[in-house]
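Submitted below is the structure of interest, expressed as C-alpha cells.
A single protein chain has been removed from this complex, and every other one stays in its place.
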Amino acid sequence: MAEITLIEGIRQAMDEELAHDDRVFIVGEDVGPRGGVFRATLGLHEKYGGSRVIDSPLAELSIVGVGIGAALYGMRPICEIQFADFILPAFNQIVNEAAKMCYRSNGEWTVPMVIRAPYGGGIGGGLYHSQSVEAFFAHVPGLKVVIPSNPYDAKGLLKSAVRDPNPVMYFEPKKGYRLIKGEVPDGEEILVPIGQAKVTRPGSDLTVFAYGMMHQYAIQAAEAAAADGVEAEVVDLRTLLPLDKATLLASVRKTGKALIVHEDTRTGGFGAEIAAILAEEAFTDLDAPVRRLTGPDVPAVPFSHPLQDWFMPNPEKIAAAIRELAAY
Amino acid sequence: MAEITLIEGIRQAMDEELAHDDRVFIVGEDVGPRGGVFRATLGLHEKYGGSRVIDSPLAELSIVGVGIGAALYGMRPICEIQFADFILPAFNQIVNEAAKMCYRSNGEWTVPMVIRAPYGGGIGGGLYHSQSVEAFFAHVPGLKVVIPSNPYDAKGLLKSAVRDPNPVMYFEPKKGYRLIKGEVPDGEEILVPIGQAKVTRPGSDLTVFAYGMMHQYAIQAAEAAAADGVEAEVVDLRTLLPLDKATLLASVRKTGKALIVHEDTRTGGFGAEIAAILAEEAFTDLDAPVRRLTGPDVPAVPFSHPLQDWFMPNPEKIAAAIRELAAY
Amino acid sequence: MANRDRVLDPVKESAKSKPGSRRGEATPVGKDQLLEMYQVMLLARRLDERAWVLHRQGKIAFHISGIGQEAAQVGAAFALRRGTDWFAPYYRDLALMLSLGLTPREFVLGLMGKQGEPSSGARQMPSHWSLKRAKVVSQSSPVATQAPHASGIALGIKMRGDDAVVLTTIGEGSTSQGEWYEAVNWAAVHKLPVIFMVENNVYAISVRQDLQMAVLHSSDKAAGLGLPGDSVDGLDVLEVYRAVEAAAARARAGEGPTVIEARVSRMTPHSSDDDDRSYRPREEVEAMKAHDPLVLFRDRLIKEKTLTAESDREFETRAKEQVDEAVAFAVAAPYPPVADGAYPVYVEDVRRG
Partner (left out) sequence: MANRDRVLDPVKESAKSKPGSRRGEATPVGKDQLLEMYQVMLLARRLDERAWVLHRQGKIAFHISGIGQEAAQVGAAFALRRGTDWFAPYYRDLALMLSLGLTPREFVLGLMGKQGEPSSGARQMPSHWSLKRAKVVSQSSPVATQAPHASGIALGIKMRGDDAVVLTTIGEGSTSQGEWYEAVNWAAVHKLPVIFMVENNVYAISVRQDLQMAVLHSSDKAAGLGLPGDSVDGLDVLEVYRAVEAAAARARAGEGPTVIEARVSRMTPHSSDDDDRSYRPREEVEAMKAHDPLVLFRDRLIKEKTLTAESDREFETRAKEQVDEAVAFAVAAPYPPVADGAYPVYVEDVRRG
C-alpha cells in the first residue's frame, strides 16, 4: 500500500494497460520523450517505444480522427489532449464521428478509445488553460464521460476506460494532479467500474454533488460545516455519462436537499441536468430549492489572481452554501 | 400586410440589412448564385454582387474564422452554415474566439457577427441533417442564441441580430421554413428585441416552454388539450441566451406546473437549464414535478421514417404530456 | 485564370492528355476482368438511373448520384486487393461499392430506409456507406471526416505490420477542409499506406473549383505536404487503374501515401434536392454527356473486340433484371421495427440485441 498522487495513478494505469494489451497505444502532443507537459506519460516512451507512444503533429482534430481510424482497425488508442481548452478543434470528430459510430453502423463499427484531457482552474492558467468542458460532452449520447477525484479512482477508472469498448472522455482535475494524494495498493489489478457514483461522506441534512477537484473541496467544506453541527452527505459523481441516477436519487430521498457544485460556468453546466432530474424524479422528496454553486457566467477563468479567486468555487464558498441550504 | 413563410422572413431581413448597412455581407457555402440550398439568400447575389454575397470554400471553420476577422476590421458578417449539423468544425472559432473576444480584450475588440444555421428533424435528413445544437452554444457566455418560431419573429430577430454588437447564433427551424406562414407588415421596420420570451397562449393549468418548430407543435397541442378543458399557457422562448427568466418565472408562478419541450436529446439539453432555474427559483410555486418532453438519448434522428417518427416530439405526444401533467 | 477556364469546360480539361497521361498504353488487365469492370460500371449506371426514376415517382425521398464518376471508382477498386485492403469512401461511390460486393438489393433497401439495409440498419441516409465484410468503414455526412480515419486505419496497418493499404475518396471541394489537410499531413509524416483519391468534378454543389482552391489540380496540394500527387483522366477507367495500382505498390513498399486526382464529370445535379440550372450552363452538361465514361469504355472494348454488341445487349438485360429484382425486393421489404431506434447507442446495447 503506497501513497501516490492523482497523476501517478494515471501514469500507472497507462503503464499497466500498455503492458497488458498490445493494441493499446498513446498519441498526443509531447507525450513522447517529454513525457507530456504534466509528465503523465513520463517514462512510457522509453519503455514502450515511439511506435506505441507517439508524438503527434500539433493538431487535435487529427489526434482524435487518426485515433478513431486506428480504433476501427482494432487498436485501442489513448489520445491525450494537452489541455481540455484545446479539445474544441476535435469537437466534430468526437461528437459526429466517435460518439455516433456504433449507432450509425448498427453496431458493426465501434470506437474503443480514450480521450484524456486535463481540465479546471485555480492554477493561474487564464482563459485558455483553466476550462471545464465536461458539459459539452455529457450532452452527447454515445460517449462516456468520466472524472476522477482521487488517485485510486484515477487509476481504476482509467484502466476501465481503456478496456471499455466505447469512446470514453476522461477529464483530469489538473489542479489536483500532485495536490491530491491517496493510498493505492500496488501489485493489484484495480478496475473501478464506469457508471457508478459514490457516497464519499454520509450525512443527513443535505446532499452535495460534486466531481473532480470540486469533490475534494466539498469534503473539506462538509467537515467545516460539521463543526457547526451540519451533516452534509457528499456524493462523488465520478461518471457524468451514463449518470448513476439511482445513487443520486437515493441520497436526496434521504436528505431532502441538494447542493450541486462544479467549477464550470453555471448556465447549461452539468449541474443543470442533475437539478432537472431531481426536479422531475425527486420532486416530492425535496424540502428546499435545488442549489447550484458554480463558476460565474463569464467566458472563462481570468488570469489575474484576485479575479481567478473571484471565479473559483472553494471550500469556504461551499461551506457557506451548505450552511445556508441547511438553514432553509 | 402580406402572409409570408418563415424562410421568406429570413430572406427579407438579410435583404433589408444589406441595403441598410454597407458593412453587412453574407458568406457561406452556395449562398451565391444558388441562393443557398434552402434558398434563404435567393436573389441577393444578383442584387448585391459577389463581393457582398460570397460563396466560401467548403470549410466551416474558416467561414466563421474569416468572419470574425472581418468583424474585427469593422464589417458585419452574416455567416451561413448550411446545416447546423456541420457547425461543429467551427466550434473552436465560435466558442474560444468569437464568444471570448470582448471579455478577453476587456472590450477593446468585439465581434458583431451573425451565424445562421438551419436545425431540426422530421425532414428525412437522418443523423446529419436533423441535429439540434442549441444546447452546446447556450452554455457559452459571450454568445447570444436566438431561435424564431414564426415569420414575424424570424425577420425581426434576424434584423436585430445583424445590428447586435455581439456574436449571435441564429438557429432556423428548417422544417418550418415553408410550413410556417404568418402575416408580416411590409414597408415597416421590424426589429424584435433579443432576450425577450413571449407568452403566445395564455393558460392557467400549466406552462409549456418551447421554441422553434416545437413551439408550433406546442400551440397545436394546447388547442387539442383545451378541447378536454385543460388550459395550457405556452411560452415561446425565442432567445435562449441571455434567457428571459422573468417571463418564465412569472408564468410558472401563475400556473404552478411546467412542461419543457425540445427536439434535441434530453440529457444536458437546454430543457435541463430551465428545469434547474425553476427548481431553484420557483421551488415554492411548483405544484408538480417539472416535466421534459424531448428527443430520446440516441446520437441523432434516424433516417427510416418509422424510426424518425419514434424520435420526434409531435403535437400528439405533447398533448398527452399536457393532459398527464395537468392531472398530476 | 487557368482553373476558371477549366471550370467553364471541365470536359475539355478532364479529357485533355496531360504530361504523364497513360492514355493508349497497353491494357494492364485481362479480358475477363475488363468485362467484369464494364459490367459493374453498367450496373452502377442503371441502378443510379433507376434511383432518379424512383425519386420522380415519389417512391424515395432522396438520391445522390455517381453518374459520370463510375470509371474512376471502378478503376480504383479493381486496382486494389478487395477483401484485404480497406476503404473510407464518400457518397458518390456507388460503383466503388458495387465493385466491393455491395448488392443492388442492399443499395435499394438503403434508398427506401428498409430493414436489413447493411450500412446502418436504415438509420442513415442513402449512400452513407458501411460494409464490414468488405472492410468499408462507416461514413457520415460531414465531408472530409473520413480522411483522418483512413490515416488512422493505415497507422494501425503499419503498427501491426499487415500487408494492406487504405483507399479514401473525397470530392475536390471537400479538400478545402482542414480535416483533409491534417489527415494527409499525418500520412506523409508517418509514411502511411494510404491513397487519397480526389474525385474532382469541378463543383461543390454550386461552387466551382476556382472558389475552392488557387491551384489547377487538387493533387497539386500534395506538393505542400511532401508526398507525390498525380492528376489523371477519371473518365478513363484504365488510367485510374494504373495510377491507383502504382500508388498501392508504393504504399505496400513502405514508401508512403499518394494523392490522386481523378478528373470526372458530375453529369447530374448535386442531389435530388438540387437544381443545377441556376448555376451551370446546359451546354456544359451536354458536353459531358458527349464524353460519358461508360460509353467511352464500351466503345473501346468493342473497338478492341473485347466486347461484342451482342454480349453488350446481354449485359444490359442482366443489369436491368438485377435492378428490377432489387427494387421489387426492397419495395416488399418491411421497415425496421420502431424499437430499433433506441439501439445501439453503446456497444453494450449491441450485445443486448
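Lettered A, B and C in written order, each chain numbered from 1.
The criterion applied here is as follows: contacts are C-beta pairs under 8 Å (C-beta built on N, C-alpha and C of every residue); 3 or more make two chains touch, one makes a residue touch a chain.
These numbers come from a predicted model, not from an experiment.
Chemist: Given that one chain is not shown, which residue among C:V29, C:M159, C:V189 or C:I302 touches it?
Modeler: Within the whole complex, the residue contacting the unshown chain is C:V189.
Chemist: Could you tell which one of B:E8, B:E97 or B:E134 touches the chain left off the display?
Modeler: Considering all chains, including the one not shown, the answer is B:E97.
Chemist: For the chain left off this view, which of B:Q12, B:T41, B:S62 or B:S132 is in contact with it?
Modeler: The single option touching the absent chain is B:S62.
Chemist: Among A:L88, A:V184 or A:L241, which one is in touch with the chain left out?
Modeler: Candidates A:L88, A:V184 or A:L241; residue touching the omitted chain: A:L88.
Chemist: Need a quick check: the contact residues on chain A for the chain that isn't drawn.
Modeler: Residues of chain A in touch with the missing chain: 29-30, 32-35, 37, 55-59, 61-62, 85-86, 88-89, 124-129, 296-299, 302-307, 309-311.
Chemist: What is the set of chain B residues that contact the non-displayed chain in the whole complex?
Modeler: Residues in contact with the chain left out: 25, 51-52, 56-57, 59, 61-62, 64-75, 77, 92-93, 96-97, 100-110, 112, 141-142, 144, 165-166.
Chemist: Touching the absent chain: which residues on chain C qualify?
Modeler: Considering the whole complex, chain C reaches the absent chain at 176-182, 185, 188-189, 210-215, 220-227.
Assume only the chains that are shown with their structure count from here on.
Chemist: With centres defined by CA atoms only, which chain is the most remote from chain C?
Modeler: Measuring from the centre of chain C, the most distant chain centre belongs to A.
Chemist: Need the central chain here, defined by C-alpha centroid distance to the all-chain C-alpha centroid.
Modeler: Looking at where each chain's C-alpha mean falls, the closest to the middle is B.
Chemist: What is the distance in Å between the mean C-alpha positions of chain A and chain B?
Modeler: 31
Chemist: Report, in whole Å, the distance between the mean C-alpha point of chain B and the mean C-alpha point of chain C.
Modeler: Distance between chain centres: 36 Å.
Chemist: Could you work out how far the Cα centre of chain A sits from that of chain C, in whole Å?
Modeler: 42
Chemist: Residues of chain C touching 2+ other chains?
Modeler: 120, 123-124, 128, 140, 142, 178-179, 345
Chemist: Indicate the residues of chain A shared as contacts by at least two other chains.
Modeler: In chain A, 92, 96, 100, 103-104, 141-142 touch at least two other chains.
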